[in-house]
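Excluded from the complex is one protein chain; the other protein chains are retained at their positions.
Let's look at chain A:
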Amino acid sequence: MASQAFKAASRSLLIAYLLLLVALPIATVYVKGFSLGWQPFWEEISGSVAWKSILLTIKLSVVSTLIQAVIGTIIAYVLVRYSFRGRTLLSSLVDLPFALPTSVAGLMFLTLLGPQSPIGDWLHRIGIELLYNQAAIVIGLTFVTFPFVVRTVQPLLEQLDASEEQASYTLGAGRGFTFRHVVFPAIVPGILAGSMLAFSRALAEFGAISLISGNLPGKTMVVSVFIYGETQNFRPEGAAALSAVLLTLSLAVLWTINALTRRKGRLA
């Protein structure tokens, strides 16, 4: 009897924990965002700075995701197909962006590209500014989303039998043709899944970019930084309204990934 009561109690506790820690907080954002009704919600969103920050976030996330799709595929291909000195080191370094705290990532680029460093100084002299502008944000986003595409493409490449590629060569196909018709179709699902993961991470990123983006309203201010500003100015309604938009976007991306990977079997 005692164990029955213990079971019931621990299960109730578990449900309460889930509701209080996960469900309730997310619901609160939507409730607060819409707390004053549709009209004020819309005014918060469509305010020129807020709206521009949403568009900017989407634009820069798309750019960094595209970069990621290309360089991630190259690195995955190199790691799987070639054996060379330093391969293990290269493979370990791919995961470093996930392990580093995001504020450290931001500081890294602030130090490297700032006027005090020789590299930043040199770039400045040849007329390239990579700090406090949109290029800086893209660099930060590319850094923090780095492992996604590599790690989703890698297993697909490993599964792809090297003999298929060799057969294609034997039959007289060139490198380009083989890549387009044999390798590429096999890894497309991985590139897509990895890119979408990278995209959803890029939408949400704050730490790595807040130090280097300059945060000029309407120019280099992304949504997460805007939301942070609203919380600092004690404007929870504005912060919640924008959070509701960002959260909905992220959830849509996440659920699309889940639906896609479930249909095609386990990808990531």
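The rule is simple: contacts are C-beta pairs under 8 Å (C-beta built on N, C-alpha and C of every residue); 3 or more make two chains touch, one makes a residue touch a chain; residues count from 1.
Note that in this section contacts and distances are computed from a predicted model.
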"Gas vesicle synthesis protein GvpL/GvpF", "Sarcosine oxidase subunit gamma", "Sulfate ABC transporter permease subunit" or "(2Fe-2S)-binding protein" - which is the UniProt name of the missing chain: "Sulfate ABC transporter permease subunit"
Contact with the hidden chain (one of A:23, A:36, A:66 or A:162): A:23
Omitted-chain contact residue, chosen from A:135, A:173, A:186 or A:247: A:247
Omitted-chain contact residue, chosen from A:45, A:58, A:71 or A:135: A:71
Contact set of chain A toward the excluded chain (per top definition): 3, 10-11, 14, 17-18, 21-26, 28-29, 32, 71, 74-75, 77-79, 82, 84, 86, 90, 92-97, 99-112, 114, 116-117, 119, 139, 142-143, 146, 175, 200, 203-207, 210-211, 224-225, 227-228, 231, 236, 239-240, 243, 246-247, 250-251, 253-255, 258
